[in-house]
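In what follows, a single structure is set out as structure tokens and then discussed.
In this view, the complex is presented without one of its protein chains, the others remaining in place.
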Amino acid sequence: MAAQDPSSPPVADLLAAHPFVVGMDESQVRHVAECVSRVEQFPTDQVIFRSGGVARILYLIRRGDVALEVPAPGGGTRIVGTLHAGDALGWSWLFPPYRWAFDARALSPTEALVIDGEKLRQCATTDHELGYQVVWRVAREMADRLQATRLQMLDVYGERR
Amino acid sequence: MTPVQVLDRTGLDRLIGALSARGYRVLGPTVRDGAIVYGDLAATSDLPVGWTDRQSPGNYRLERRDDDALFGYVVGPQSPKTYLHPAEVVVWAGERTARGFAMAPPPEPPRYAFVGVRPCELASIGIQDRVFLGGERDAVYGNRREGVFLVAVNCTEPGGTCFCASMGTGPAAVAGYDIVLTEVIDGKGHYFTAESGSERGAEVLGEAGAAEAKKGQAKAAADLVESAAGRMGRTMETAGLADLLRQSLEHPHWQEVAKRCLTCANCTLVCPTCFCANVEDTTDLTGRQAQRVRRWDSCFNYEFSLIHGGPHRASAAARYRQWMTHKLAWWFDQFGTSGCVGCGRCITWCPVGIDITAEAAAIRAQQEVV
Partner (left out) sequence: MCTESGGDPAPLGPDAGNAAGGNGVEVQPRQKILVIDDEEVVLDSCRAILADGGYDITTATDGDEGLRLAAELSPDLVFVDVKMPGLPGMEVLERLRSTDPTIVAIVITGYATVSLAVEAMKRGAFDFLPKPFTPDEFREMTRRGLERRTEVLAQARDRAAAEAAGPVPGAGAGPMAPVPCRVLGRWEETYDTVSLALDPPPGWQGFRPGQFNMLYAFGIGESAISISGDPADGGRLLHTIRKVGKVTESLTSLQRGDVVGVRGPFGTPWPLGYAAGRDVVVVAGGIGLAPLRPAIHELLANRDRYNRVLILIGARTSADLLYPEEIQEWRGRFDVDLQVTLDSATGGWRGRVGVVTTLIPRAEFDADQAVAMVVGPEIMMRFAAAELLHRGMSPSRLFVSMERNMKCGIGLCGHCQVGSKFVCRDGAVFGYDEAETMFQVREV
């Protein structure tokens, strides 16, 4: 895990470029920036988190590809979905018991902004407007993911229903 | 403008004979199994002489008349489509060959002459002409249709379920016939006024010995037909009907009809314009001979709209909606006319007496609900 290179752009700029904060006003983006602990690089096949682990982090993917997967019976894994540049990875930091539901693994060299979930939760409690913005975005992510997952579940390409 | 002529019953026998002599298979209404159905005619005695029909929603029966009218009834369950668009026909017969397989051209179809065709049936033939000959020519229909000789009969008494006047298809025949007759029984006797609609029609009338009609005879015939137009038992309100139905696909009334409709397909079988057909490929036991058979199908059949997993139109509501909306609205988009000729057969032969004119009126009446 490489620490942020001092010659790379400041965190605030990197954050401002990410779709997650689009629509937030400047002070809100600054608040979120204060919760960014670092920029992290994950080489290919690096496990980002495992299911059951403590979920304290919101990852904003800047580049690369991440697979959400579960271990499959008989070895190997089954990928349930992939996330890519511009996506927000993880919402288990927002709801108790704050545990990851799936494994996450980098499929290609991936760079993500690491946001301290607990710190962000506290900011949201004191600043409700910021809280609303953050939770709204997480909700939208979940809605999109849910709809896509339901379509996956329909298995439209599969056997004739 | 050809002058109106007149024939008596003997003349009509000669007319049938003349058609026979020209090699036609002469078909017309006959009584069989308690209904008036198409059968072979050798003479006027084969016609339903002295019979009439009593038709109402879900009901049909024959009754004796107190005169000897030859055409004193309207339409039975069949129509010319029974012969021009047969219920079951071999489209081709094929066999395996060195090149793969070869199809034998279809056998020569018979030449039909219909005597006693009603104006609504003429209209239905015109409609099926557009269906089968308007785009890709259907060989089965086309081969039978070419050269069909049509002797039409104007209606002088509306049937119990008829509404041809409101559909613009009767009770007078306007075009599409070789000969048109009107039967008159009055104080002056029992005769048939006759007009030709084609050269060969004029020739056959000549061979039948038709004479020029006396002044009163033509008028008596015309008056009867005009009076029939005014005595129709029901009407289809056609103004704006196609658009109304196109916009009523989600109207609650379809669910209402569905409670009554058995999806038995009787209406499509008796309807003179319904054309949907299934194509069945079969082979003999050796697998060397194959044939393709076309058989009447119906949008009311459950499997009609089968795609993967099941039929697309599973509910009765969807199937009734398909039939009626196609007949009265989408037919215009496809073929430029309505698909309905107002013959009333679907009303008579529906086991539960569903009346297409009433259903159209119900949808029109409940517009504010939608």
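For reference, chains read A and B in written order, and residue numbers begin at 1 within each chain.
Keep in mind that, in the parts below, contacts are C-beta pairs under 8 Å (C-beta built on N, C-alpha and C of every residue); 3 or more make two chains touch, one makes a residue touch a chain.
Predicted model only: the values in this text are computed from it and were never measured.
Student: Please work out which displayed chains the absent chain touches and list them by label.
Tutor: For the complete complex, the undisplayed chain touches A, B.
Student: Which one touches the absent chain: B:Tyr83, B:Phe132 or B:Phe149?
Tutor: B:Phe132
Student: Which is it among B:Arg111, B:His190, B:Arg260 or B:Arg292 that touches the chain not included here?
Tutor: In the full complex, the listed residue that touches the missing chain is B:Arg292.
Student: Identify the residues of subunit B touching the omitted chain, counting contacts across the whole complex.
Tutor: Residues of subunit B in touch with the missing chain: 91-92, 94, 96-97, 99-106, 131-132, 135-140, 249-250, 275-283, 287, 290, 292, 294, 297, 299, 304-308, 312-315, 317-318, 322, 326, 329-330, 333-334.
Student: List the residues of subunit A that touch the chain left out of this view.
Tutor: Touch set of subunit A with respect to the missing chain: 65, 67, 69, 72, 76-82, 84, 86, 105, 107-108, 144, 147-148, 151-152, 154-158, 160.
Assume only the chains that are shown with their structure count from here on.
Student: How far is the middle of subunit A from the middle of subunit B, if each middle is the mean of its Cα atoms, in Å?
Tutor: 69
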